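Quick one: the structure is below, questions incoming.
A single protein chain has been omitted; all remaining protein chains appear in their positions.
The first chain written gets the first letter, and so on, giving A and B; residue counts start at 1 in each chain.
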Amino acid sequence: MSARRILGGVLDRGVVPLLLTPSLVLLLLILVGPFFYMVGASFTDLSFSIPGRDGNFVGFDNYRRLVRDDPVFWSSFLLTLRFVVWAVAVEFVLGFALALLLYHHVRRRRFLLTGLLVPMMLAPVAVGLIWKLLLQGDFGMLTYYLRAVGVIDLRTALLSSPDLVLATIVAIDVWQWTPFVTLVMLAGLLSLPREPFEAAVMDGARPYQVFRDVTLPLLRPIVALVLLLRGIDAFKEFDKVFILTGGGPGSATELLSIYAYRVNFKNWDLGYGAVCAFMVYLVVLILCSVFYKAAFWGQAQRKRAGGRAA
Amino acid sequence: MKRGWRALAIAVVAAVLVAALTPYLWVFLTSFKTRIDALSGTPVWLFAPTFEHYPQVFLDKGYLPLVWNSVFIAVSTTLLSLGVGTPAAYVLARHDFAGREDLFFFFLTTRMAPPISVVVPMFLLFTALGITDTPLAVILAHSTFNLSLVVWVMRGFFADIPREIDEAAMMDGNTRAGTFLRVLVPLAAPGLAATAILCFILSWNEFLYAFVLAAFESRTLTVGIPGLITPHGTLWGQVAAVAVVATLPIILFTFLVQRHLVRGLTFGAVKG
Partner (left out) sequence: MGVVFERVSKAFADGTVALDSLDLAFDTGEFVLILGPSGSGKTTACRILAGLETPSSGAVRVDGRDITRLPPRERGMSMVFQNYALYAHKTVFENIAYPLRVRGAPKGGIDRAVRDIARMLQIEAQLDRRPAQLSGGQAQRVAVARALVWQPAICLMDEPLSNLDALLRLQTRTELKRLHAELGKTFVFVTHDQEEAMTLGTRIAVLNEGRLVQFDTPRRIYRRPASRFVAEFIGRPAMNTIDGAVAGGVFRAGPLELPVGRPDGPLALGIRPEQIVVCPAPTPDSIAFRLEVMELVEPETLLFLRKGPVALIARVLRDLGDLRPGTDIHLELPPQARHFFDPRTGARLE
């Protein structure tokens, strides 16, 4: 067998392993490796700040500490959940409404959409910076107008008020990500087949009935997808909050990622920090599986329905 | 009735556009304001512009290398992810094998990985390997999310190409690998371009990985931003200038990729 033949064979039958391997190797290196390292580190007492703690094995001590002795973690967890629920809910409602408005009543969409997309294309750090400037207590443009209109009083600054800061962060997230929801929902609406709508209209359905009985059921997989993507990304939120408040005032906006950052890179308590990081990963993974099953099961159903039913 | 809705729609869209663009516009303006104008208690909309902040921060403060770092890292991770991910996407689109769906899910989870969870062990690992504060560290880190993006989106593009094309190419004498390189990749070129731009944007905008893994020599532009915000007096004109340079190229890129944006953002789930 000539060398040429062998090479040809590899390029043909060996294609699957040949083309797949580099990606798997890379992922192994940059994800799987670190993942196991993290799990491993979570069982040690590694710390860069306390002398003598250079990675001795401590069994489940760190995990016990998380569950029993760290109320800050759990309040941060709850805070993050509140953030996620509020942000995603508002983004979804506003984004969907805007998508419907654009779909039904606006023709030249292309141009408008590009302008609408700006908030979500900006680096999240930059978004944090922009709003930090706008909401500055002494010279923030928005602060000035909010006080002028009477929404806040002359001594309050949104970012330094413990009562208002979480709502402010949610609002900024809404500002940044509602365009994403709009974009995806609009794409979803445009991808719907025309015929079930005409059938419903011929069956005598009024506009709100058509929406309830045809539009929503057909959009369900896309809605699930949007909620999943936004939910998970909101849970991971770090960049803008880091710049805007650093987790403050106090710990009023210390989301989980920020708390984990503090433990690892401010306190340098890396063994325990690995547990915190691991917990964040776990929650995201669970959310991901749940929604994946729900969303893609729906898609598979639609595929089978393909052919004659619209 | 229809007239009324249309008027409402235009009003709403106008309001939304104003809300979406004004904040950015404000920072843009601020980058050209003198210190007095920028820190004025009453917002200043009309002013005499100054161009001093840009050279001050990029030349005097040495922020220009940060631009280069951002470019270099973004381009490198894009090339790496495309080079490694596109063949994988082809395999996942065309060949059936045991565990294929599980592999998909695995690629999806890599996109979902919280940066804070990945960066902690990565930091330890890279410190041990001695590659922290090098572009390589950030390039590898960014490839975690870019690789899965490439795999998922390109798989969709390959799946859209009819199998008959593969078969015709093989009848013409190509091996499978040859078919991939000579026929499918050129056909999927628009998808490749759009995905490349998306990878570039995601890497350029990224903060946490770059911040932890390359905090000094190989800092990217985004990492440079918090450095200018200090408790004792931020030079807002300069920070604004950095923010503008960090964001303007991306906005321009968005125009280019807008058509494929939905596909990329939803990982191919919605064709848009």
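As a working rule, contacts are C-beta pairs under 8 Å (C-beta built on N, C-alpha and C of every residue); 3 or more make two chains touch, one makes a residue touch a chain.
Bear in mind that the values here come from a model prediction, so they are computed numbers and not experimental data.
Within the full complex, the chain left out of the display is in contact with A.
When the omitted chain is restored, the residue from A:L26, A:V214 or A:I258 that touches it is A:V214. One of A:R64, A:R206 or A:K266 touches the chain omitted from the figure, and that residue is A:R206. Touching the omitted chain from chain A are residues 195-196, 198-206, 209, 213-214, 217-218, 301-302, 304-310.
Simple rule for what comes next: only the chains that are shown with their structure count from here on.
On the chain B side of its complex with chain A, the touching residues are 5-6, 8-10, 12-13, 16-17, 19-21, 23-24, 26-27, 30, 38-43, 80, 83-85, 87-88, 90-92, 95, 97, 105-110, 112-118, 120-125, 140-141, 143-144, 147, 151, 175-178, 180, 201, 204-208, 212, 222, 225-226, 229, 236, 239-240, 243, 246-247, 250-251, 254-255, 258, 261-262, 265-266, 269-272. Interface residues of chain A, counted against chain B in their complex, comprise 8, 11-13, 15-16, 18-20, 22-24, 26-27, 29-31, 33-35, 37-38, 41, 46, 98, 101-102, 104-106, 110, 112-119, 121-126, 129-134, 138-139, 141, 144-145, 175, 179-180, 183-184, 187-188, 190-191, 222, 225-226, 229, 232, 235-236, 238-239, 242-243, 256-257, 260-261, 264-265, 270, 273-274, 277-278, 280-281, 284-285, 288, 292, 295, 299.
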